[in-house]
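Heads up: the structure comes next, in structure tokens.
Here the complex is missing one protein chain, while the rest keep their positions.
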């Protein structure tokens, strides 16, 4: 169930084809997942979104690739994005996440949810030592 | 500003003192931050919360300590817990988070927020390959 | 999948029938969408909810009808209500939202998500000029 | 810090005065808290909001008054509304919430946060027995 | 659609079997719902989660069982956990929630959502009387 009809032949648009070609080359697979197929309804939005994903997630950086996926899954869970939870869990497994690490991620996300909401409920005042302003 | 008055002399309660002693020993510091001081209003809740934090965050596991803090900060940002963002950012820095890694964390959380909400807006259908059920 | 069985013959209840009649007259269509069919399980809740929707969304006001729908879609995305994203996207299209405007809405919601979470992560202090208190 | 300057003499407006008088009579106190003072910037919004609060929260119903406040606090915590957490915690205490009940509320909200986010992360499929559709 | 394949024969693991046996004994039913079947992928996480659910929700306490379920449903709605909304609505009905109470819960959650977001939008300053710090 979707709010938007994805284009039937997206690569007939040359800007879409260029992005899809780059996704295939970067990820070394022919598979183009649905997020990109739907974003093809607006080539500028597709280009900007892929450029940011590539720059932030697919290039060597100060955090290793699996750590980056664990952060992404965490964000997706809490933002309540079902599609994103699925796709980034699959990516994390492809990047080496073990069952034990998956279980540990659940434990941390659950613990954070719990202590975060208790701290919010109590409106815990900030310790001056934590303020960097 | 808080919804609850923290006990003035929390360690006069022996159950609270035992938890505070364990926090000091585990973290090798005399500093007890405000979350624990406020939770002292209910010793069983304090004990259960600290036991879980210690088990999940402070013991050797399949994820390294800094990765665990980055996941915790991510959860705290999105859950909107100001206190938690401050305290776990401080902890992550103590565990070695560099300014470049902090900036990269911002980039990933921001990217996830953006693509999560676009995926939610478009109600992107799940690719069968992502379904493990 | 629903948590509540909608009444099979809702209009046998005169209060429900009166609301459904007013929905049909206001929207000039025979179609009653599922939200109203489910709310029929409690006529006072149905009446109060429709009265507010009619007053806020269906009457001439200082914002034009399409702008109001764009605000509603935005809220629905972030509140994580799948049903609402679908129904208000359909309404916005009926009120003239073009594909380009839909794409632009995605770009703004995505940008806001990103900058909102970065501002929360950094706990940016309020500029005095923004304080109207 | 607020986004809107509350009117300096709100009761010079007769519609505002009527609402404030009703708040004082319903709650049997002269105290008008800041939410109402700020809403006075738009009398129709003030009237509609107070009417709903009075109908839902201040009239005899199938749930007892303290239970209703506990539900309200829960919602306020998770919606991330600091003002609301404070004001409804104060109201709940005025309606008899004990420290032990406050602690228990924290435990339930924390547990729900944790299991909710784990269920979302695992995308647990719905058991058919829970579907009432 | 799920991100994780639940074990096919979970009770072949003795730690999982012990938890499932305790769930059956505590709830006096043979039915083990999907959340527990999926958590069986990691026995320590299953044990810790069930221990907390049992302690917080299934034991006599200062709040009555139905009130606890109403708080849990409220949290689940706002956390956007579809599975949890379904399972806890079913539990609340089993514990005696009437249709009128269900409708009233909707009214309170809806009212809180509305006033919470208006208070957040106006950034209503805290009345000193609500501050217990």
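For reference, chains read A, B, C, D and E in written order, and residue numbers begin at 1 within each chain.
Following the convention adopted for this analysis, a contact is a pair of C-beta atoms (placed from the backbone, for glycine too) under 8 Å apart; a residue touches a chain by one contact, two chains touch by 3 or more.
Because the structure is a prediction, the values reported are computed rather than measured.
**Q** Among E:39, E:71, E:97 or E:122, which one is in touch with the chain left out?
**A** The single option touching the absent chain is E:122.
**Q** Please give every residue of chain B in contact with the chain that is not shown.
**A** On the side of chain B, residues 80, 82, 85-86, 89-90, 99-100, 102-103, 106-107, 110, 113, 123, 125 touch the unshown chain.
**Q** If the hidden chain were put back, which residues of chain D would touch it?
**A** 1, 3-4, 41-42, 44-45, 48-49, 79-81, 133
**Q** Under the stated touch rule, tell me which residues of chain A contact the chain that is not displayed.
**A** So the residues of chain A touching the unseen chain are 1-6, 48, 52, 55, 126, 130-133.
To be clear about the criterion, only the chains that are shown with their structure count from here on.
**Q** Going by more than half of the contact pairs matching by residue number, which of B-E, C-E or A-B reproduces the interface of C-D?
**A** Repeat interface, by the over-half criterion: B-E.
**Q** Just give me the whole-number Å value for how far the CA centre of chain D lies from that of chain E.
**A** Measuring from centre to centre gives 20 Å for this pair.
**Q** Express in whole angstrom the distance between the two chain centres, defined as the mean CA positions of chain A and chain D.
**A** Each chain reduced to its C-alpha mean, chain A and chain D end up 34 Å apart.
**Q** Suppose each chain is reduced to the average of its Cα coordinates; what separation in Å results between chain A and chain C?
**A** Taking the average C-alpha coordinate of chain A and of chain C, the gap between them is 27 Å.
**Q** Of all residues in chain E, which are in touch with two or more distinct other chains?
**A** In chain E, 1-4, 48-49, 52, 79-80, 82, 86, 89-90, 100, 107, 113, 123, 125-126, 130-131, 133 touch at least two other chains.
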